[in-house]
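One chain of protein is taken out of this complex; the other chains stay put.
As written, the chain order gives the labels A and B, with residue 1 at the start of each chain.
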Amino acid sequence: MAAIDAPAAARAPREVNRQARTAWGLASPALALMFLILLVPVVVAGVLSFTNYSLGNSGFDWVGFENYDRLFSRSTYEKMFVATFTYVAVVVPISVALGLGAALLVNSLGRIGDVYKTIYFLPVMATLLAMAIVWEFMLHPTIGVINQTLELSCGTFLEVVPFLANGCADGFPLWLGDRDYAIWVLCFIGIWQGFGFNMVLYLAGLTAVHRELYHAAEVDGAKSAWDRFRLVTWPALGPTTVFVVTISCIRAFQVFDTVEAFWPQGGGPNKSTYVMMFAIFEKGVQQNLIGIGSAITMLFLIFVMFLTLIQRWLVERKVHY
Amino acid sequence: MTRDIWKHMILVIGAIIVLAPFYMMLSYSFKSPGEIDRGVGGFFGAQEMMVDPRCVKLRDPNRDEIAAAAPQYPGKSDSEIRAAIMAQAEIDCSMRPVVFNYSKAFVEAPLLRYLLNGVIVTASIFFIQVLVALPAAYALAKLKFWGREAVFGLVLFCLLIPVHAIALPLYIMLAKVGLTNTYAALVVPWTISVFGIFLMRQFFMTVPDDLIDAARMDGMSEFAIVWRVMLPTAIPALLAFAIFSIVAHWNDYFWPRIVVTGSRDLFTPPLGLREFKGDADGSFFGPMMATATIIVAPLIVAFLVAQRRFIEGITLSGMK
Partner (left out) sequence: MAGLSISSVTKRFGNTEVLKGVTLEVADAEFVSLVGPSGCGKSTLLRIIAGLEDPTSGDIAIDGKSVTGMRAADRNLSMVFQSYALYPHLTVAENIAVPLRMRSLTTTQRLPLIGPFLPGAKDQRAEIATAVQKAAEMLEIFTLLDRKPGQLSGGQRQRVALGRALVRDPAAFLLDEPLSNLDAKLRVQTRAEIAQLHRRLNATFIYVTHDQVEAMTMSDRIAVMMGGEILQCDAPSVIYEDPSDIRVAEFIGSPKINILPIELSNAELTLFGQVLGRITEAAQAGIYQLGLRPEALKLTQTEPVMTGTVAHMENLGSEVYAHIALADQTSRLTLRAAAAERHNLRLGAEVGLGFDLQDGLIFDAVGKRQRRIEVAVTHVREVA
C-alpha cells in the first residue's frame, strides 16, 4: 500500500504548483491591464494633483495643496459643486421614484404593460448625444416645439396658470440660455434618459417577490394596496433600491454629454451647469491645466468610491434574509 | 377595469413625453427647412420638391464656363446663358426634402466612415474584453492557486473605479506614448472590463466542477478548457455582456471627445454628429436630424427585435 501511495503523494504538490502557474498565466493579461489602465492612472492623478504639470512641458513644480485649495476657494468651483450636487440631488430621487412607480404600474398591468416597458426603455438605448441635440431643437426659444406648444395656450383659459400668463406676456423662457432654467432642463433630460433603466431594474426586482407573500398578506388582513406595498413589496425591493440609488448616483455624477452638447463654450449660462465631468474635460484637456484637472478627478473618485462602499455595506448588512 | 384606466392614462402621458424627442427627430429628418422653421407639415411634411441652395450655388458658372457653354446657346448674351444654366441647375438640384436630408447626411460628412469606425471600435473593444476577461474569470472561479483571494479582492476594488472618472490621467498617459488620435486610443482604456471578469467569474462558479474534470480526463489543457469548454457554456452570459458592452461604447461620447481631436477619419458616430452640429446653419437641421436618426437607429432597431435579451444585457449590472 505504502509503495503505491508514495508517488501519488509526491505528485500532489507538483500538480498544485502546475495549476497555480497556469492560473497566474491565465490571469496575468487581466492583471497587467488592471494595473496599467485602472490603478496606475489613479496614482498618476493623485500625484499630478499636487503639481502644476502641463502636457508639452518637460518638467513640473510641486505646488502642494494649492490645486485643492483653489477648488474650495474659487467661485467657479463653488459653482461646479453646486451644479453637480443639484443635478445629483434632483435626478437621483426623481428618477428612482419614477422608475419604481412605472415598474409598479407596468407590473400590475400584465402583458399589456410590456408596451410601456419597451417605450420607457428607448431613451436608455439611444445615443444620448443625439437625443440631446434633438432636445436642444425642441427647446429652441422661437422655433422649438415646446415654446410653440406653450404659445398655443395663450388666449385660452389656461392663462390662469401664472407661468403661462407670464410667458404669453413677456415671452416664454429661453430654457437652455436662461440661467434660472438651464440646470433644471438638464435635470429633466437626465431623468428622461435614466428612469427607464431604473424601472427595468425594479421590474426585475418585482419578479423575485414571492407571490405567496401577497396571498399571506391578504389572509393576514392587509386590505389596501398601500398595506401590501408596505408589508411585502417595499421590503422585498430593498436590495434593488440600494443598487438603483447607487447606480443612479454614479451615472448622475458622470453627466457630460448633454452639458457639452448644449454649452460647448463652458458650463451654461453663468456656469450654472458647470458639472464636474465637464470641468475635468475643460480644465484638464482643453486648457491643459492638468494639476487642477487631476485634483477634480481625485475628488470625483472619492465621491464615487464612497457611494459604492456605502452600497456594498448596505447590501452586506441586509444579506441575511 | 376602471382602476386600470387611470393607470393607462398615467403611463400614456409618460410615454408621450418619452417618445416626443424620437418623434421630433424622425419628423425633422423628413421635413424641409421651411417646414422646420415654421413648425408646420405634420409628421412627414408636405414633401414638396425643394431646391438645394448649396447645390445650385456650386453650379453657378464662372466666366470660362459660360464661354464654354456659349455654343449651346447661340445668340444669347452671357447673362442669359448664365440664367439658363442656373435654371437647369435648379431643376437638377431640386428633390424631395426626405431625399435631401438623408442624402446630405451622407454627402456633407463621411457618415459611412463614422459608422464604420463605430463598428470597428465597439467590436474590437468587445473582443479584447472577452479575450482578457474569460481566462482570468476561469482562473478565479475554478483554479486553486496561492493569491487567488488577493486577485479577486483587486477585482472588487477595481469595480469601484469608473473609467470615465480617470479619463484625464489616461489621456495624459496616452499622449505621452503618442497614441492620441489613433484607434488604439479609442480602444485601449476599455480593454479591461473588471465588471466582465466579475460577471464571468460568478457565472463560472455555477458550472459544475465535474465538467472541467471530465475535460481534464479527456486530456485537454487548461487553456483549451477555457476556450473549448467554458466559452461555449458561457454563451448566454456572454451575449448579455456583449449587449451591455456594445450599447455602452457605441453611445459613448466623452472618451472619444477627449482622445480624438483632429482627423475626421477616426470620428465615432456621436463625434461625427457633434461636428455636424458645430458646422450647421439653420437650413441644415433636416440633414442633421437624419444623421442623428441613422446613428440612433441600429441599436433601437436591434432592441425592438430582441427586447428581452437587450433588457437582460443592460440590467446585467444589477447582478453586482
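What we mean here is this: contacts are C-beta pairs under 8 Å (C-beta built on N, C-alpha and C of every residue); 3 or more make two chains touch, one makes a residue touch a chain.
Note that the structure is a prediction, hence the values are computed from the model and not measured.
Asks: Would you mind listing the shown chains in contact with the chain that isn't displayed?
Replies: Looking at the complete complex, the unshown chain comes into contact with A.
Asks: Which of these, A:Val232, A:Ala252 or A:Val275, touches the one chain of the complex that we don't see?
Replies: Answering carefully, the residue with contact to the hidden chain is A:Val232.
Asks: For the chain not shown, which residue from A:Val63, A:Leu109 or A:Ala222 touches it across the whole complex?
Replies: Considering the complete complex, A:Ala222 is the one touching the chain left out.
Asks: Identify the residues of chain A touching the omitted chain, counting contacts across the whole complex.
Replies: On the side of chain A, residues 210, 212-213, 215-224, 226-227, 230-232, 235-236, 238, 320-321 touch the unshown chain.
The rule is simple: only the chains that are shown with their structure count from here on.
Asks: Averaged over CA atoms, how far is the centre of chain A from the centre of chain B? Could you give it in whole Å?
Replies: Here chain A and chain B have centroids separated by 20 Å.
Asks: Please name which positions on chain A make contact with chain B in the complex.
Replies: 16, 19-20, 22-24, 26-27, 29-31, 33-34, 37-42, 44-45, 48, 55, 98, 102, 105-106, 108-109, 113, 116-131, 133-135, 137-138, 143, 145, 148, 192, 196-197, 200-201, 204, 240, 243, 247, 250, 254, 256-257, 260-261, 264, 277, 280-281, 284-285, 290, 293-294, 297, 300-301, 304-305, 308-309
Asks: List the residues on chain B that touch chain A in their complex, please.
Replies: Where chain B meets chain A, its residues are 4, 7-8, 10-11, 14-15, 17-22, 24-25, 28, 36-39, 131-133, 135-136, 138-140, 143-148, 151, 154-155, 158-173, 175, 188-189, 191-192, 194, 197, 222-223, 226, 247, 250-251, 253-254, 257-258, 269-270, 273-274, 277-278, 285, 288-289, 292, 295-296, 299-300, 303-304, 307, 310-311, 314-315, 317-318, 320.
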